[in-house]
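Omission of a single protein chain aside, the complex is shown with its protein chains in their original locations.
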Amino acid sequence: MGKSGSERMPCGEPYRSAVSCRVMENRRVAEGYFIMSLGLPAACDTPLPGQFVMLRAKGVQAPLLGRPLSVYAFKRGEKGATLEVLYKVAGTGTLLFSGLPDGGDVEVLGPLGGRFEISPGVKNVILVAGGVGVAPLSFLASHCRGDRADARPRITCYVGAGSADALVGLDRLEASCSDVRICTDDGSCGHHGLVTDLLEKDFNLLDSRDSVICACGPSAMLKRMAELLEKHTVACQISMEERMACGLGACLGCAVAVKAGDGGFRYRRVCKDGPIFDLRELIWER
Amino acid sequence: MGKSGSERMPCGEPYRSAVSCRVMENRRVAEGYFIMSLGLPAACDTPLPGQFVMLRAKGVQAPLLGRPLSVYAFKRGEKGATLEVLYKVAGTGTLLFSGLPDGGDVEVLGPLGGRFEISPGVKNVILVAGGVGVAPLSFLASHCRGDRADARPRITCYVGAGSADALVGLDRLEASCSDVRICTDDGSCGHHGLVTDLLEKDFNLLDSRDSVICACGPSAMLKRMAELLEKHTVACQISMEERMACGLGACLGCAVAVKAGDGGFRYRRVCKDGPIFDLRELIWER
Amino acid sequence: MRTNPVGTVTPRLGVDIGGLILKNPVMTASGTFGYGEEYAAYNDLNRLGAIIVKGLSLESRPGNPPPRIMETASGMLNAIGLENVGVRDFIREKLPFLRQFDLPVIANIFGETLDEYQKVAEILNRAKGVHALEVNISCPNVKKGGIAFGADPDMAAEVTRKVKGAVDLPVIVKLTPNVTDVAVIAESVEAAGANAVSLINTITGMSIDVERRVPHLKNVTGGLSGPAIKPIALRMVWQVARRVKVPVIGIGGIMNANDALEFLIAGARAIQIGTASFVNPRAVSDILDGLAAYLARHDISHINNLIGTLTGGEEC
Partner (left out) sequence: MRTNPVGTVTPRLGVDIGGLILKNPVMTASGTFGYGEEYAAYNDLNRLGAIIVKGLSLESRPGNPPPRIMETASGMLNAIGLENVGVRDFIREKLPFLRQFDLPVIANIFGETLDEYQKVAEILNRAKGVHALEVNISCPNVKKGGIAFGADPDMAAEVTRKVKGAVDLPVIVKLTPNVTDVAVIAESVEAAGANAVSLINTITGMSIDVERRVPHLKNVTGGLSGPAIKPIALRMVWQVARRVKVPVIGIGGIMNANDALEFLIAGARAIQIGTASFVNPRAVSDILDGLAAYLARHDISHINNLIGTLTGGEEC
């Protein structure tokens, strides 16, 4: 997320490094879900929608490795910038994050990875978010709003969660999207059922050259989408997740299988070649 | 420091366990020196002078093992008790302690080990504290004050430190002792030189059947004292330090060599057979 | 003999370790629970599957000069040097305390020669209140130039045969991880009559004080234990459990019920808790509670239905 002061590259740019920064706020937004705001130095790079950061609590020895979290929001201010992540407590690392006090110190590496690409001609952006998958999509939606008004696509967002309690980030989505359609597994809010069912119903609306789907969510959701889209041609970009060590493309730890030209497969790195992939490129069962 | 609620021993007592408790205050008292006050439940055992606790920051994975710290003060209150430790930042564990916020959670096991024994007939208690060795001795001094007024011994305390900045806990010592004699290695406060030099000067005063010396400090200080006392008969109890794992006498990790009857040596456990030893019992070079 | 005051020992936890029936698979690892006394105020010893006491030799041993321990990343090094009271003093001074409990006592033994192993075993075989032996073959054989008995399949088998020949008690052979293929050693001691194998003992490591340029342990090297070694221990247990028929007892870095479950799922019939007791003196009790809770939550009627049920890998 930043640069080291001491040395400079031959081009005059300082070398990059993980940046120590302060937790400005670490707010519980639902049972097990938190939004953390981090204060970054002015010299930090501006993240693009779909990119992520590797986050580590500073000075702790465990967990050892950073944890990848998508950029949920980013804003430049007077003296620096604010980066937000929206995260769910899933295990040791995120549990530790959830306990970080305001004013606590973290290390941020990034922004890393590639972005969602919405080409200028796109008229309809369809977002499909499962659970905490709302994070990168909300950032994407706010970005689309930021573009020139005449070029703004229409944004429809499908949001799924286990139950009403686990619906997070709706406020921002509603501010950025033309339409937000909600469903919950238990019917406690919105449509009763899976987000993919809701999506399926609307399919005739979606399947167009002017549309693009961007999705992020649990792999069961993404798999189901892959089946749905088999007989359609609408473009679909998804944000993938895998365990990561380096986040930079060096360790080859975050491999996912994609189709290779010859009908076979090859592995791609989620951190460097992704995390955004063409849904149709992925191989779900090997 | 306490008992587990769920099970009881055949005698009806609950089983012991480490007790989770809150950091009430964690105050820097000099560069690298801190006093931490811990709130303990009412059911805790009352520590005796010379005893120690094993302290761990709660929920952290590193360091793994607790760190032994002497009891510096203990007070029972309305709803519970307060235990204080006085510690110096020496490495990873104590550094972590120094960063614990007020309200932080720690685990305390103890009180452990044996006590300084001041038998009823003793008229002069001579304390010799090197650096943070002041902790158990200050607790001992306050204990002697607590006894029946007519039976109170006279307490003289020799305190040594590197420099004036590193003199900690003087206020309490002064409240409990008849006389506090200070020396610093750099002469920035009190006598210029080693605490053992000061002690040596007063030797004729000390060497009596009514006197007992209690000492705690770096091993160089204790070794020097052993030399000094070679030609004297005054009793001398010292608090020893060794790295510890269990603190309970089980791992045999904290061995120190003491003289055996046959002119040889045997190992004793600092945590269980100590930490208080007869100075003359110890073998300094093997 | 005291009775179990809380009754949380569920019948679904009973296991059979080579003829020794335990009420549950949770034991204490040798050298980490003293002779039981130190932890009796912290745990109801009646609840434990078994206690394995500090390693015993024929005569008492003073152990190594200090410093003997050092903490490392998620682990600790120890070079206690097998300090112990000697087998006879153990029987006289330590065993009576343990006999008060409804608790199988397993004596961990070692020797510097085959004969010493045999003698220690014979003495313990006659003692009242010893239920099994665990033979530590990880200590260097001074007669054979520093190679541990446990590192050579033939020597490991020889020790096993000697001890087996001397006792009627079940014999557990405790394996060292400092070998190329631990399963080969396991097979060898199984063939020599071991009733069970336990693994792992500590992994040899060291640590240096860079300011003074001296080793942190006076003995230079020591045995690494604790969470750091868990992945290695688990892998070895899994490898051995697939190669031998006798029960395998898993040891190494087990800090909580989750860790214990990993070993059981990998094929361990029982587990031993070592370093964890130093961090939390109630670790054995907490782990036992956690195992029972897991079985209840997953509706597993008996722990035997969990042991060795790992699926889903694709070894390349």
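First chain written, first letter: the chains are A, B and C, and each begins at residue 1.
In this section, a contact is a pair of C-beta atoms (placed from the backbone, for glycine too) under 8 Å apart; a residue touches a chain by one contact, two chains touch by 3 or more.
Keep in mind the model is a prediction, meaning the values are calculated, not measured.
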Listed residues C:I21, C:A191 or C:V220, member touching the removed chain: C:V220
From A:R27, A:R76, A:K123 or A:R266, residue that would touch the chain that is not displayed: A:R266
Hidden-chain contact residue, picked from the options C:G18, C:P65 or C:G193: C:P65
Which residue of A:E25, A:D197, A:E242 or A:E281 touches the chain not shown here: A:E242
Contact residue for the chain not shown (choose from C:V15, C:A29 or C:V179): C:V179
Sites on subunit C contacted by the missing partner chain, in the whole complex: 64-65, 72-75, 77, 79, 81, 151, 178-181, 203-208, 210, 212-215, 217-221, 224, 226-232, 234-235, 238, 253, 258, 261-262, 265-266, 294, 309-316
Subunit A, residues in touch with the chain not shown (by the definition above): 4, 6-10, 15-18, 56, 61-66, 92, 109, 242-257, 265-267, 272, 286
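The criterion applied here is as follows: only the chains that are shown with their structure count from here on.
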Label of the chain whose CA centroid is most distant from the centroid of subunit C: A
Distance between chain centroids, defined by C-alpha means - subunit A, subunit C (Å): 47
Distance between the centres, which are taken as Cα means, of subunit B and subunit A, whole angstrom: 54
Rounded Å distance between subunit B and subunit C, as computed from the means of their C-alpha atoms: 35
Junction residues of subunit C, two or more chains touched: 73-74
Multi-partner residues of subunit B (each touching 2 or more other chains): 61-62
